[in-house]
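Only one protein chain is missing from this complex, and each of the others stays in its spot.
Let's turn to chain A:
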């Protein structure tokens, strides 16, 4: 056994040395002209925009389809709609004029009816769309998915071929951002009905109205190609002829492929990301996803004490966690709402996290202060001198295990705390979080839409994801106001949300750990790889430097 281990260790060391040696001898040969080759971590599960739930499918849909709007940088720009619409009727009605020259790849025109059909199909409970909840707020959407109202009662109608009107039950302040989402893309009724259940399972069953057309994709394929769609209304702005996607699961294989000029953009993880940090082409995409620690107040009433929560937060060196333990492009975070996601309506250069950074200092790493707060907290709760044996629940991936061990070492700096690790498969972690079978749990949230409210609502009283059961009535009030009475006033709404985040930060209702980052190596021939706030690239902007 020892011999075997030695062999494995030697081989791994040899490979690592080789990989590093390879860095200096990377080939500068040109790849195929006018093609960008991109790595993906997984296959496309479906190309049916009503059924898609993951980022891989979302990117493929954004490449090949067009909705009302499209992100260009951080800004929402018109796509099939001819302008970014301002709501009327106290924020309840949106009337979208649509382009007359937009058409599907089978020659059919893209009309307002295609939106009406797709949206009604998504909220129809028979479609089984797991993202239908995103439609909540559009008139009757909730009742339709609850099977209490007919599908055609959805608040969307075609005023004429090229005018779409949407009526809301209540103002949705982030409605325009939402309209960039692939869940709201139109569908060609004729094609969907022709293929039935097979729609979206392979490229033959699809028609496209976006910048690219998917070619020869057959369900669980590891490779798919997208070629420029000449029928796209904005085809003149699409300069790259072909996108070639390739699923690569192993980070060192990805690195080898990149260095051999077989791929132009690869995602690195773990040690490979650490090795390549700082090298040419290395860049990090900040994802709209954060990891945080929830404390179960129902099981351990000690967590109801603010100083105890603050002590735990201050005992964790997040910079070390992100850079040394994870090293995959993630960055230390003192906020559960991600940075680079949403911006002050009156100052687009100011992001939500920078606006709340003062209160976030509560969680800053400081062992001395942590111990002081811990001591005071114990006195306040009458638990002085007591020993605490806490279970830390987390996933069972290699990264999660390393992370748990690190958190254990950090939290045990507080006197009297003993942390037992419990690393379980994802599904078990989720079910145990919901049933409250934990003391501390590492949780992650990935934005459904790029608005702070998507994170802030997680921690309101009674929210289904508030597994730690922290609650604060002022906080609830501010979050609710931002989504109701103040929904139509972007400035006041922004203030509501920053104030709510300040309360969460000061009270450490949950303990933020880090914002997920995706480490990339990108060939310098690739220009304008435009990464938007919703976590996808706008490939219309893509250029190749010749």
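Before moving on, here are some points about what is shown:
By our rule, a residue touches a chain if its C-beta (ideal position, glycine included) is under 8 Å from a C-beta of that chain, and two chains touch if they have at least 3 such contacts; residues count from 1.
The rule is simple: contacts and distances are computed from a predicted model.
Between the names "Cytochrome P450", "ABC transporter permease", "Cation:proton antiporter" or "NADH ubiquinone oxidoreductase, 20 kDa subunit", the one given in UniProt for the chain missing from this structure view is "ABC transporter permease". Check A:95, A:113 or A:253 against the missing chain and you find that the one touching it is A:253. The chain that is not drawn here is touched, among residues A:279, A:347 or A:431, by A:431.
Which of A:262, A:357, A:506 or A:543 touches the hidden chain is settled by the complete complex: it is A:262. In the full complex, chain A makes contact with the omitted chain through residues 3-4, 7-8, 11-12, 14-15, 18-19, 22, 43, 45-46, 48, 51, 53, 125-126, 128-133, 142, 145-148, 197-198, 200-201, 218-223, 246-250, 252-253, 256-257, 259-260, 262, 425-428, 430-431, 434, 464-465.
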